[in-house]
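With one protein chain withheld, the remaining protein chains of the complex are depicted in position.
All chains are identified by letter, namely A, B, C, D and E, in their written order; residue positions are counted from 1 within each chain.
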Amino acid sequence: MPTINVQMFAGRTTEQKRDFVKAVTEATCKSLGCGPEAVDIVITDVKREDWATGGVLWSERKD
Amino acid sequence: MPTINVQMFAGRTTEQKRDFVKAVTEATCKSLGCGPEAVDIVITDVKREDWATGGVLWSERKD
Amino acid sequence: MPTINVQMFAGRTTEQKRDFVKAVTEATCKSLGCGPEAVDIVITDVKREDWATGGVLWSERKD
Amino acid sequence: MPTINVQMFAGRTTEQKRDFVKAVTEATCKSLGCGPEAVDIVITDVKREDWATGGVLWSERKD
Amino acid sequence: MPTINVQMFAGRTTEQKRDFVKAVTEATCKSLGCGPEAVDIVITDVKREDWATGGVLWSERKD
Partner (left out) sequence: MPTINVQMFAGRTTEQKRDFVKAVTEATCKSLGCGPEAVDIVITDVKREDWATGGVLWSERKD
């Protein structure tokens, strides 16, 4: 505890994920006052065809 | 906000997902009174061997 | 299946939730081709002090 | 209801998942007093490069 | 790991939850072959007015 679930678009490299979990864990420990071993982070890669905003799949958005 | 997470059996086509997110977003905006850009939908495809009802995986159900 | 989890700001009335689950279930059945009894919807009310966008809690946003 | 979502490291066999959903459903029904058909379990396989504890991805932990 | 999230109707006693987490943890360890300290369970109580099946809130179902 805390347990952090993150949904992001697929495509990030392992290096980006490595930096991400390190930085978010440090930010969590500093702001909430807990030890790093208490922080679990689970990343879920989401394809653009599985995420919609405004009723439109991101795989089909023009912007 | 709102953010809608949907777990469904894998196998739907992109066309079905396109119709789904469009229809659910419209239904959400109409019933809750929010703008479409506020509605995020994330779809998770679940394999039948990863979903159980009544203690039996759907990949092994007879019905 | 499908199972739909919805996070929305707290404050909606039971009437709004009733309309919402009815409309979203109909939209789901029509677009995915499943029976209504297969559709589960779970609503989670989120307080504005527990939701942040852009690093700012919604309870503290000016807009 | 209840609906049980389980995140576990990828790599379990279908036989292990079959045993798992059977045993957890029985444990749930006995402790909560519900019928087995009311129990849904969804398993999410998580790769070791998508799970971090203590700020380190499990794919990169030494232990 | 594994991490188990459970949504159930509100109203269970602490004694029922105590039995539930003990029984589910044992079932998990036995079927998946992991140590008990690796098993996290988080329970979410859901009000009947926040759960719908077939497009009807459970607070308004007749059965």
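A few notes on this one:
Everything below uses one rule, namely that a residue touches a chain if its C-beta (ideal position, glycine included) is under 8 Å from a C-beta of that chain, and two chains touch if they have at least 3 such contacts.
Here the structure is a predicted model, which means the values were calculated and not measured.
Across the complete structure, the visible chains that the omitted chain touches are A, B, C, E.
Taking the whole complex into account, chain C touches the unshown chain at residues 7, 44, 46, 49-57, 59-60.
Residues of chain A that touch the chain left out of the display are 1-9, 12, 16, 19-20, 22-24, 26-28, 30-33, 46, 51, 58. Seen from chain E, the chain kept out of the figure touches residues 14, 17-18, 21-22, 24-26, 36-37, 39-45.
Here is the rule we go by: only the chains that are shown with their structure count from here on.
Just to note, of C-D and C-E, the chains joined by more C-beta pairs in contact are C-E. Here the spacing of chain C and chain E, counted between their Cα centres, is 20 Å. Centre to centre, using the average C-alpha position, chain D and chain E are separated by 12 Å. Averaged Cα coordinates give chain A a centre that lies 25 Å from the centre of chain E. In chain C, the residues that reach two or more other chains under the touch definition are 3, 22, 24, 26, 40, 42. Taken as a contact graph, with one node per protein chain and an edge wherever two chains touch, the assembly fits none of the named shapes, being neither a line, a ring, a star nor a complete graph.
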